[in-house]
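Here's a structure for you.
All protein chains of the complex are present and in place, except for one that has been dropped.
Labels A and B are assigned to the chains in the order they are written; within every chain, residues are numbered from 1.
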Amino acid sequence: MTRSKMWALAGAAGALALVLSACTGSATPGDTAGGAGQKIKIGIKFDQPGLGLQEGNTFTGFDVEVAKFVAGEMGYAANQIEFVESQSAQRETMIQAEQVKLIFATYSITDSRKEKVSFGGPYFIAGQDLLVRADDTSITGPATLEGKRLCSVTGSTPAQKIKADYPGVELVEYGTYSMCVSALESNGVDAVTTDNVILAGFAAQPQYAGKLRVIGEPFTEERYGVGLKKGDIETCTKVNDAITKMVETGAWKKALADTVGKSGFEPDDRNPPTPDACS
Amino acid sequence: MDRISQMLSDYNVLSAFWMTVQLTVWGALGALVLGTIVTVMRVSPVAVFSKAAAFYTNVVLYTPLTLIAFFFAFGVYMKMRISLVPLSSPHVTHSFLMGVVALAVYHSSLVAESLRSGINTVPAGQAEAARAIGLDFGQSLREVILPQAFRGSIAPLGNTMIALCKNTTVVATIGVAESALVMKEMIEMYADLIVPIFVIMATGFVILTLPLGLVFTWWSKRAAVLR
Partner (left out) sequence: MSVQSVLFDLPGPKARRRYRILAVVGSIGIAGLVVGMLWLLRAEIAPQRWVPFTDPVVWTAYVLPGLQATLLAATISVATAGVLGVLLGVGRLSHNRLLAAASGVFVEFFRAVPVLLMMIFAFYLFIFTRVFTGSAASLAGVVVGLTLYNAAVIAELVRSGVHSLPKGQTEAGLAIGLTRGQTLRAVLLPQAIRAMLPALVSQLIVVLKDTALGYIIVFPELLQSAQRISANYGNVIVSYFVVAVIFVLINWALAVVAGRAERWVGTRQSGTVMTATNEAMPPIPGLRPVQPIDQIDD
């Protein structure tokens, strides 16, 4: 290899890097223009069965159904919706950076989050619950977990909550809920804890049919809202009107039954909720 | 400054680094033992052993440590229900032990490669002399080759130990409360202090690895076999 060739090669490698980074960079800026004829970017979870799950090339789940309905009411056809993955740690930032217009991703309304974003909804009231094996009758609630193995995601709040209230519980932490549920199936742990509707999403999957059961005694209140830009009352109002309409027409109930409901999961009497006033 | 001290009282950085040190020490011991066994198998006259050792070394060398950690923490402990201590032991003990095993297995392949390179520095005359005085395979390996090979491979072994110390962070992915996990939690709680947090944690690793490097350099010079 001659010297000039060597430098040419090095230059080519550098140029390739630039091109590649430019390609990925161009996907970053958010297209937030609303209205008909344009696309709307909506943040959802990609790995939460029953709520927001990438199933091959499509997305399924209750969050996805509500998102589609709301976007439809706002004048977007199904093919104008672009779903973007919004990981838990990044939800506020993605809205602030206008990378997505709305977020439907098991997004609990809290005061600290309200400092950075505004919320439409809530469209569902979830609560922390327990998932156990269907034939295990020894666990009926958090108080019966003494000496049992409880799985949750590393560093997550549901796990910390149980640990603080019931020190006799043996906490097992894995990186994802799929690992926890898989461990539950093979008797590695005795229960999995997080929001009831997330647990129901796993129980509703065909491979776990009849094997797992949500206890059905939620002991916290998590109000799932629609994340949107702080102070955007116009969008918030549209979202709330759409949710109200979805509940009134029965589409809300049907969407729930078609997704997480397949596990036999019934929403408790806090549902369907009435959206908060926009502010 | 106040917030930094507030944060340091919330999160026990020292105990996180103590965990890192423990993982390093036990992981290193395990890696040395496993790596030596694999090396002996690799140079043994029995083809099955040398092939199995070569296969093991390559597969482990080409697999990300994250996957090896998953395999032990989830596959072996959770699914096969095998652990080094009784299954009724606290879960933190299991995840710590599985972290150590994963680190030992992953770095045993690096140790084996270091030792093999060390064996290559031993002149053929040494092995021939050992055979000439009637030592068998085990004796010549034990008495002549390996002692010299160890001395010749101190430098690469030192690098493996430094790599191991840094790689302890990877077992954060299986939930062992060491420095990387604590750093992640601190950043999520004290977002504004992200730069000081990184400086503190990075300095911790410089403090751990720099002396390690110096000791191994000094040792490898001292132990060098004059030829």
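Some observations on this one:
We adopt the following convention: contacts are C-beta pairs under 8 Å (C-beta built on N, C-alpha and C of every residue); 3 or more make two chains touch, one makes a residue touch a chain.
Values in this document were obtained by computation on a predicted structure and should not be read as measured data.
For the options B:8, B:25, B:43 or B:92, the residue in contact with the chain missing from this view is B:43. In the complete assembly, the contact with the undisplayed chain comes from B:74, out of B:17, B:74 or B:96. Contact with the chain that does not appear here is found for just one residue of A:96, A:110 or A:274, A:96. With the whole complex as reference, residues 43, 45-50, 52, 58-59, 61-67, 70-71, 74-75, 79-82, 110, 113-114, 116-121, 123-124, 127-128, 131, 136-137, 140-141, 145, 152-153, 155-156, 158-160, 162-163, 166-170, 172-173, 179-180, 183-184, 187-188, 191, 194-195, 197-198, 201-202, 205-206, 209-210, 213, 216-217, 220-221, 224-227 of chain B touch the missing chain.
The chain not displayed touches chain A at residues 1, 3, 6, 10, 13-14, 16-17, 20-21, 24-25, 27-28, 46-49, 53-57, 84-87, 89-90, 93-94, 96-97, 99, 175-179, 181-182, 185-186, 205, 207-208.
FYI, only the chains that are shown with their structure count from here on.
Spacing of chain A relative to chain B, judged by their CA centroids, is 38 angstrom. Of all residues in chain A, those touching chain B in their complex are 89, 149, 154-155, 170-175, 179, 183, 186, 188-189. Residues 73-74, 78-79, 81, 90-91, 95, 173-175, 181, 184-185, 188 of chain B are the ones that touch chain A when the two sit in their complex.
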